[in-house]
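Read through the structure below, which is laid out as structure tokens, and then see the notes.
Omission of a single protein chain aside, the complex is shown with its protein chains in their original locations.
What follows is chain A.
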């Protein structure tokens, strides 16, 4: 029987050190690193004492993963480094260790007791000497200290010491309710929004929101004003935090798929403390809906989905109704139901998405739309995960590699016309009127091929704020200065922007439309600044541009909506995008339509 280096534990724990310590491994536990590599925490014994503050350096992770280090094996600690924590405790990082006797050759040697270095640290898990209120202090050391002294229990039932306050136990998220205010939860942040500001008659404010999850469930959390300053930069997605004393209220389920009757608001008394040891907190809570079932869900439902990204389209840019430019990308998701659905990504998510290698994509809180039948959109409150480390993802990968990749799949999102992209909804201008597009609650979008028959050149230009991204009309102060109300500033200059009123026509009907900057510039073939200059200096050249632009045919993508001004309702049509006619695509579409009409 190998003899252990009695006294080595004490020496290592108090900083004296010990070379070539022969120790028995009592227990080894994996700690999930979240976004980094896993770590293994080890409890070693020298026959007299045990110490659990040993960490395996990551280069030795293989020893744990290949089961070279198992309870009861006897080892020689060849190289280590001892780190001191803020509270004075030590962690021994194992840099090199040799197993000299395998586990089955020896039982537990001696009857070691946990080492405590004489201060108020007894065998119980409460390390901090002074009595303090439950978890309230923003003392980060507590979290770390707690980790080290914790027993090797698989679950963390109450990681906090029982102090006189008593209310410092960790409770599950599922148990939170508005009637209890003194609680602490330990949860992982799965989604964090950006800071949004508002400004209305009652004042201004800012907020951010996030979704958190633990073993029992999930909940949505919002912080306003001061809480934004306190917590926003502290909180990182994927990390685990102890949160306490938020206020609970009934949830507004409209915006999220988070399953909880309540939602939380952080207030002046709330605390958020990072938790170092997070292995037991699940990464995310998702209730995936099979793609085939999406047909049975109502439009506008918020769902979680997971699938293989079978194909992905190019990034495109569009102009939104508030006249902002936004990036967009669509991808096709397929799962084991054999069905496909198109998912639309926006903004940065669209720009950064890499669909190469047909990754597994999971989206929490995606919005289901009845566009094209059924399709999904990742809104700002959705969370997208690529190749997530969850069992569903592995199942999908296995299925796809074996059989899924060969399947064509049936798409729930209709692709209209040969080569027609999803977003296109071809209508003749008569259809737009007869089908009452735009009369519903929401705006309708359609594509058409039409010819410009009239352009209104009067009042097509306005003077706008020169600040980038601000397009508000400025007020001419008549003293050489121009005032922007939105920016609340005065400028000595302005930039010209276009709002062009046009009448377009096809074989069936005509339509008045409004074109903003980008589409107007595309139609006129000149930029706004030049046109503005020309209007002031060379009227005939200015007119000529409009003459040339007239009677050209384009593919228009328009938005129509019923708008009401003073008891009068009118359909307003705006051009979102204008493109030259692709005759080949157009011909293919016509042939297809003719054939399908002929078949009936």
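Following the convention adopted for this analysis, contacts are C-beta pairs under 8 Å (C-beta built on N, C-alpha and C of every residue); 3 or more make two chains touch, one makes a residue touch a chain; residues count from 1.
The rule we apply is simple: contacts and distances are computed from a predicted model.
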Field: Listed names "Autophagy-related protein 101", "SEPT2 protein", "Small RNA 2'-O-methyltransferase" or "Replication protein A 14 kDa subunit", with the criterion being the UniProt name of the chain not displayed
entry: "Replication protein A 14 kDa subunit"
- request: Determine which one of A:410, A:434, A:548 or A:587 touches the chain that has been left out.
  value: A:587
Field: Positions on chain A where the hidden chain makes contact
entry: 583-584, 587-588, 591, 594-595, 598
